[in-house]
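Here it is, the structure, as structure tokens.
The other protein chains are all here in position, but one chain of the complex has been omitted.
Take a look at subunit A:
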Amino acid sequence: MPVIAAKRTLRSHPSSPPRKSPRRCTAATPNSTPTMNRFGADENRADPEAVKPKWNPKDGEQLKRVKLALHLSTAPSSVVCREEEQNVVLEFCKGCVEHQKAGSLYICGCPGTGKSLSMEKVKDKLLNWAKEAGLPQPDVLSVNCTTFTNTSDIFTKILGLNQTQGKKVSATPLQQLQNMYSQKSSNKNMTLIVADELDYLITKDRGVLHDLFMLTTFPFSRCILIGVANAIDLADRFLPRLTSLNCKPIVVNFRAYSKDQILKILEERLNELPYTVFQQQAMELCARKVAAASGDMRNALCICGRAIEMLEAEIRESACNLNTSLEEISSSRQNLATAPDFMKKREFETVRTDHMARALSKTYRSPVVDTIQSLPHHQQIVLCSSMKHFRGAKKDTILGELYKSYVGVCKSCIIPPAGILEFSNMCRVLNDQGLIKLGQSREDKLRRVSPKVDEGDITFALQGVRFFHNCL
């Protein structure tokens, strides 16, 4: 039985201390940017070859450490490329704690841009700063709004932090909080509330979200509210009254990662390892593709993990080929001298651009073309008929009309058409896979049909079949 990795030991006690790369200056003038990039690229290219050896993909221990460094759950010790945003939030919280006044902040950005991770770092830094400065430590409440069955539960959670004040059973948690913040109390601690996935609190009347941000406007309020969500205009669209009441939250935008930032984060994670895993061009290809597609750091880490798996699969195949060639060598001894060179050449490979290209294509390619090419013959004819039928101004039709078009295509190609029952079964199969869309009707013939796959995809998938040359 293979040994399962000791997950806890590996993560809590890395054998080698983390090694940081020289941090490049982010505040650069546009004129000096090309020079800086060229210099940085030269340094990165020269540095691994001089300092680090290449890794051994066959070593199980090294493989585990590489995959661990690239996994989503491994939080780095410092969040790279988000220092500016963290400083803005940290200075805001410091000001609130120092002056004992409430405030609200809204953090927005696409998924995978490091919002929640940065908030974790800001919390730790704030607590350390308060301890060093001798100020009372703020209470911290982190909530994820997806876990609430009722949107009003967030007030129950906030109230739970101040359990001694919760004596009044008759009032709702919101009213209790409003009463508490309307009068002076002996408790001097500030409360930091980080509400993740804030848009789950949006209701039809927007009451919960409005009341939540209004809590910071009470005269004796002591809460610092940080909302995290994806929409940039959430405060403007769902909280327009806050602007007139002069308590609109400050907005901090986490922009999608650029190519340089993705490359820097990947290098930061891999620099903690004592060997080189990726070629520089492969990492550059991954960073450019992900930055062009979504700017999502989770995508970049997953694609690097899959590229390593491509290398693993290639090594397994070459091991099989090596066994075969060794059998050939045993039968004919002429090639005996070349076997050690062959084995030596295959070892210590890095992840190359072709591994990365295959991993990228697996992630981003749509399975529609493969599925259309593997459909049975009559289903391909149905798709072809629907494409011809919808070419023009038509947006949808009924199943009976599509069947007439299908019978026409079959007659022109001199093959017997399927019956109406089989035709509707085929349309149901295509609807299940998402290639066409079937409406609901009591009678089969009167169901509405509309296309869901682009015409170019159907043309591209069927152009290799000689049968469809005349139809397309």
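Methods note: contacts are C-beta pairs under 8 Å (C-beta built on N, C-alpha and C of every residue); 3 or more make two chains touch, one makes a residue touch a chain; residues count from 1.
Rule of thumb we're sticking to: contacts and distances are computed from a predicted model.
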Write down which listed name, "3-methyl-2-oxobutanoate dehydrogenase (2-methylpropanoyl-transferring)", "Origin of replication complex subunit 4", "NADH-ubiquinone oxidoreductase chain 4" or "Trafficking protein particle complex subunit", is the UniProt protein name of the chain that is not shown. "Origin of replication complex subunit 4"
Absent-chain contact - pick from A:Asn87, A:Gln100, A:Asn128 or A:Thr147: A:Thr147
Where the complex has a chain not shown, which of A:Gln86, A:Ser221 or A:Asn299 is the residue touching it? A:Asn299
Of A:Thr74, A:Thr217, A:Asn271 or A:Thr350, which sits in contact with the chain we cannot see? A:Thr74
Contact with the hidden chain, among A:Val208, A:Leu225, A:Met426 or A:Val449, goes to A:Met426
Of A:Val80, A:Cys93 or A:Leu435, which one is in contact with the hidden chain? A:Leu435
Which parts of subunit A are in contact with the chain that was left out? 1-8, 11, 63-64, 67-68, 71-75, 110-112, 144, 146-147, 149, 153, 197, 200, 230, 296, 298-299, 302, 306, 309, 316, 362-363, 366-368, 370-371, 374-379, 418-422, 425-426, 429, 432-435, 442-443, 445
